[in-house]
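Notes follow the structure.
Only one protein chain is missing; all other protein chains are in place.
The chains carry the letters A and B, assigned in the order they are written, with residues numbered from 1 in each.
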Amino acid sequence: MSAIKVFTKGLYAQNPVFKQALGLCPTLAVTNSVQNGIGMGLAATFVLVGSNVLVSLIRKAVPAKIRIPIYIVIIASFVTVVDLSMAGYFPVLHKALGIFVPLIVVNCIILGRAEAFAGKNSVGLSFLDGLGMGLGFTMALLILGTIRELLGNGSFFGVPVTGASFEPMLIMILPPGAFLTIGFVMAFFKWLENRKASHV
Amino acid sequence: MKDMLKLGGLLLLITVIAATALAAVYKVTKPRILEQKRLVLERALILALPDADKTAIVPVKKDDKVLYYRGYANPDTSKFVGYAFVAYGQGYSSVIETMVGVDSTGKIIGLKVMSQMETPGLGSRIEEVKYGEKTPWFQDQFHNRNAAKLAVDKDGGKIQSITGATISSRALTKSIVAGYKILKKEISRN
Partner (left out) sequence: MEIRMLFIISISAIFINNFIFSRFLGLCPYIGVSKQLDSAVGMGAAVIFVMTLASTVTWLVYTYLLLPAQTNLFYHLFALKEPPDLTFLKTIAFILIIASLVQFVEMVIQKVSPALYKSLGIYLPLITTNCAILGVTLLNIDENYRFIEAIVNGFAAGVGFTLALFLMAGIREKLDLADVPKAMQGIPIAFITAGLMAIAFLGFSGLKLGM
């Protein structure tokens, strides 16, 4: 697989959220605004890139039997770094994301990439893979956050855009809206795929 | 068995390395985190006691616990402006924490919600700043009112509650009345 493909597959073809249905909890929980979605996406990307690179670096020295606990320790360390730095430099975002910052540890995307990719590939490729998957995750959060904030609050990034004639559908920023939005967006991607398949 | 010990030892070693690295990160970030917490408090105090000098807001403590603050207009603490206290109210989905400033007659001179996790779009509008405005409209209503006699419109008072979020509006309003009562008791005790 070419380096470019390693990077781009995470964006669409193997998008962790829409195609693999991974990392769903933060995806739904924090996307009631665009800002929270992007904050979570970038935090997870940082952890993903960091853990991918480190796992790849030590992949030859790690005994197969205890690789998973070692991966978990590495991931948890990066998450703690993000958690502490966010609390120190972006306290508002840190508060809004709440326990979903430490919960990046159990985001299946990250352990999944360590196990499926970084443990077997070179540092450079692992970096690209982590970055691609991370940005794909961020993009998914951005899409959901945009839809939910626009419909649920009539705004984008906190700036009102729809005007007074549009009565925001509050349900969209409440929990049910998260489920409905991701359901329809996933169906849309599936529909696109089906259409492409039937054309070939 | 020997193999297991070896693996366990390796895992322990890695954990210790990780913990040490994190300790270093924590050492750097901890002062920042504490500073952020202090800033939140300081900003709230400035908004609660707008006429007070920043350096002349003195906490009144009992066993290391801050009961309330006394604010003065000048650093030598000769001209008293008012008291500030933190009001806690159980809202819809969180505890709403508000810093409230009152003068010696009980008139509210400023307030700032410090912490709340109410429903986005409903209860969290207690902090909503309308686009183009600078201050949150819901909290602005409290200015110059008597802290002992506050009530939302649904309870026959003058505070216009947020549509669809009566519980949060009422929680904030009632927490101020209750907090002021405690403040008066503490003041008379000292």
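Note that in this section a contact is a pair of C-beta atoms (placed from the backbone, for glycine too) under 8 Å apart; a residue touches a chain by one contact, two chains touch by 3 or more.
Since the model is a prediction, treat every value here as computed from it, not as a measurement.
Of the candidate positions A:Leu11, A:Val62, A:Cys108 or A:Val123, contact with the unshown chain belongs to A:Cys108. Contact with the chain that does not appear here is found for just one residue of A:Lys5, A:Lys65 or A:Lys190, A:Lys190.
Contact with the chain that does not appear here is found for just one residue of B:Ala19, B:Leu39 or B:Ala178, B:Ala19. Against the chain not displayed here, chain B makes contact via residues 15, 18-19, 22-23, 25-26, 30, 90, 92-93, 167. Although one chain is not displayed, chain A still touches it through residues 21-22, 24-26, 28-29, 69, 72-73, 76-77, 79-80, 83-84, 98-99, 102-103, 105-108, 111, 171, 174-180, 182-184, 186-188, 190-191, 194.
To be clear about the criterion, only the chains that are shown with their structure count from here on.
The distance from the centre of chain A to the centre of chain B, with each centre set as the mean of the Cα atoms, comes to 32 Å. Within the complex, the chain A residues that touch chain B are 32-33, 63, 65-66, 69-70, 73-74, 76-77, 80-81, 84-85, 87-89, 91, 95, 98, 152-153, 159-160, 168, 170, 173-174. Residues 7, 10-11, 14-15, 18, 21-22, 25-26, 29-30, 32-33, 35-37, 40, 115, 117, 119-122, 131, 164 of chain B are the ones that touch chain A when the two sit in their complex.
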